[in-house]
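Here the structure comes first, spelled out in structure tokens, and everything after it is commentary.
Complex shown without one protein chain; remaining protein chains in place.
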Amino acid sequence: MSGNNSILQLDGLRKVFGGVVALDGLCLSVGENTITSVIGPNGAGKTTVFNLITGYLAPSSGAMIYKNTRLQGTKPHKIALLGIGRTFQNVRTFPDMTVLENVMVGRHARSRAGVTVSALLPAFLRPEEKRIQAEAGSWLDFVGLADAADMPAGSLPLGKQRMLEVARALAIEPDLLLLDEPASGLNSRETIAMGDLIHRIRENRITVMLVEHDMELVMEVSDRVAVMNFGRLVAEGTPREVQEDPEVIAAYLGE
Amino acid sequence: MEIGLTTDMLQFLFMGIQRGAIYAMVAMGFNMIYNATGIINFAQGEFVVLGGLMMVSMTMALNLSLVFAFMVSVAFVTVVGILMERLTINPVRRPTVLRLIIITIAVSILLKGAAMCFWGKGSHYMRHFTDAPPLEIMGAYILPQTLWIIGMLALVVIGYVAFFNYTMTGKCMRACAINRDAARLAGINDRRMVMLSFALSAAIGAIAGIIITPIIQMDYARGALLGLKGFGAAVVGGLGNSMGAVVAGLLLGIIEAGSGGYISSHYMDAIALVIMLGVLFVRPGGLFGSSEMVRLKEF
Amino acid sequence: MLRLVNVNSHYGLVRVLKNVSMHVGQGEIVTLIGANGAGKTTTLRTISGLHPVKAGRIYFQDRDITGWPAERLVELGIAHVPEGRQIFSPMSVNDNLELGGHLVYKHYGKKRLKSEIDQMLDLFPVLGQRRPQYAGTLSGGEQQMLAIAMALMSGPRMLLLDEPSMGLAPMIIRDIFARIARLQQERKLTVLLIEQNAKAALNISDRGYVMETGRILLEEEAGALLANPEVKRAYLGRDQREVWE
Partner (left out) sequence: MAARDIIGFCILIALVLVMPHAVGNDYYIGVLIFAAFNCLACIGLSLLMGYAGQISLGHGAFIAIGAYASGLLTTELGWSPWTAMAAGAFAAMGIAFIVGIPALRLKGHYLAMATLGFASIIHIVAVAATDITGGPAGVLNIPRLSLFGYRLDSDTRYYYFAWTAVVIGLYLAFNLIHSRVGRGLRAIHGSEDAAGAAGINTAAYKVQVFVVSAAYASVSGSLYAYYVNYIDPGPFDVMHSVLLVTMVAVGGLHHVWGAVVGAVLLSLLPEVLSFTAGYLQVIGIQYRPDYDILVYGGILLVIMLFLPEGLFAGMIAGGKSVWNLVKRVIRGKQVVRE
């Protein structure tokens, strides 16, 4: 695997919620162009890691370095502009907007029209609008939702909403994509499609970080697997190394 | 000169306590419903108005005795509170915050309209509870009605503390406010607790309206400002914290009276609101609460 | 005693339970294990009425209880100890117990409530020493005991326990499981248990179910389940040797 250069470096990351330690000095390095999965029991702090990286929470201490930029203290939208995309554990599509518009929102970071211009000129007089639409359409194609472009996002079944969320995250042209349980709630056919999509994303030279409970999916797509428990890294390695790690088995099965 | 100043200050203090006690009670009403449901009831001010106007009719028109009129008025407003919950809050499944806000606003418009239709647009005079002359304390005068207000506030606070700490129902309500799911798992009917919170909140509002009416002369349109200032007290004291609301209410009343006396009486009404905005913007958790807790809650 | 027939349940759009069917017999201890996100907690919440049933039926002692609200189910004798020690932290231990016995108070009055609380304190002596303290100041293990005691206050016939060992030290975990086993014998309780700590739970159980992504995958005697290689599979996924070699 090509994982020599790290794109994201977490160093001694600590997060305390009113006395409860959610993350306890987590150190983790994500290699460029790899798929790295983070697994662990509930409450191990996996989603907290994502929320820290993307600026929704501020770390109590520790450092996060993405391509030589420190991430702590940066607002979520700035982090998106830096090239980190993410999806959410509970799908957060914009239900009242069409599927295409959802992805067009993802192009927000890569376009510029402000309030004044937008208000004065109707859409068909703004070339940028056309470009946004075309680019959003191509990302819809990529995840296989082109047929549903004009449907309201809220009317899609869950599997497609998850795909839509991935398309929206891809539309910001990220270098690092964080997927938070992309397969939860999907049936096995949809899960396989999601695995396939994750592979194709990596082929586009996008680094993927994955939190997932579906172990089959994790073991199948990951280059590296990091196992967390009680806010710490318990084990890290290839899927096979991790599966045979006695500590990992202990974390999941109890003593 | 020195003495004159302190007398003035004392006078403003009395006036401030008198105003503040009302804000405190309105704030307690807000907190009661807020704790049980997370809703800010925009009709809270209308409960106060209804209580006052009802009392006016009972005593001045029907010549009932004070105690009896008091009980009838409070009971009437309590029923209004219960009806409001049963008819407008309880039936709404999957409510959004915006929808709940607008619903309580609609109820407040309705109550205000009803009050105008029944009692007209004029303000209503009511005689003071006791016919004694003002007491003089160190040169400052205090109305007997102010003593009534202070006494009533004390009673309400004592009743409140006793209810929530020593009765099963009170404890159940607190439990519902702390953790709705856990309360349901203990067999507590949370919907009934919500109804009860509206009833109690309406009752406290009515009491506030009844005791203030002899001083301010109630009219149908006072609800909005009373409600807003009461909300200010609730925010300054930390939303949901009723003892904080009492302290904050008195504080706001005293500051208001003081600034009315020393700065400008025209802007007096705005002072409490400016303080409320300041606290909301800087410390949304209130002066006595931690702001972190508020931000964690979803509104 | 408890029977679930093809129960489906949703969280927003996510279908969390997919045709879950299971049963718990009178006096049994049954454990539900599975990776996280498998839908175990939702199963319990659905049974106790905290979470709506989308399709399927639930029977308790042959009575159809589908769609009943939580507070009525408590009256029927189903007590649920939710995960994460859901106690009323800003209230005293004694108040917490009184609230747990809210129904006793409602039906039999204050005296009976007092005696019930005394009984409970005999059962959990630690809580007796802590009686006037705020529940939030108790240690994790004590809070869990309190949560269980509160559930027992309603005099249940069936106890649903959600991850009683979560975040506790191994010594305390052992103590809690020993207590659960004893309770079941002394009070003739039926217990349905969810655990991450599968070994400890299965050791005191009669039977176990394995859940994965909202489905019941497997049902077996507890002993057999402990020895089953499939259980390991349920946690760590299919062996992917062939892919990586």
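Going by the order they are written in, the chains are A, B and C; count residues from 1 in each one.
FYI, a contact is a pair of C-beta atoms (placed from the backbone, for glycine too) under 8 Å apart; a residue touches a chain by one contact, two chains touch by 3 or more.
Just so it is clear, the model here is predicted, and its values are computed rather than measured.
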Touched by the hidden chain, restricted to displayed chains: A, B
Residue touching the undisplayed chain, where the options are A:L28, A:A44, A:A80 or A:L210: A:A80
Touching the absent chain when the full complex is considered, from A:I39, A:A169, A:M215 or A:V242: A:A169
Full-complex contact with the absent chain, from A:A22, A:A109 or A:M194: A:A109
Touch list for chain B against the chain that is not drawn: 39-40, 42, 88, 91-92, 97-99, 101-103, 105-114, 116-117, 121, 224-225, 228, 231-232, 235, 264, 266-267, 269-270, 273-274, 276-277, 280-282, 284, 298-299
Residues of chain A (touch criterion as defined above) contacting the omitted chain: 54-56, 75-77, 80-81, 85-86, 88, 92-97, 101, 104-115, 118-123, 126, 128-129, 132, 165, 168-169, 171-172
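The rule we apply is simple: only the chains that are shown with their structure count from here on.
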Reference chain B; chain at largest CA-centroid distance: A
Identifier of the chain whose CA centre is least distant from the whole-structure CA centre: C
CA centroid of chain B to CA centroid of chain C, Å: 43
Chain centre separation in whole Å, for chain C relative to chain A (CA means): 33
List of chain A residues in touch with chain C within their complex: 41-43, 90-91, 158, 161, 181, 184-185, 213-220, 238-240, 243, 248-249, 252-255
Partner chain B, residues of chain C touching it in the complex: 48-50, 69-71, 74-75, 79-82, 86-91, 95, 98-100, 102-103, 105-106, 150-151, 153-154
In the complex with chain C, residue positions of chain B that touch it: 168, 171-172, 174-175, 178-179, 181-190
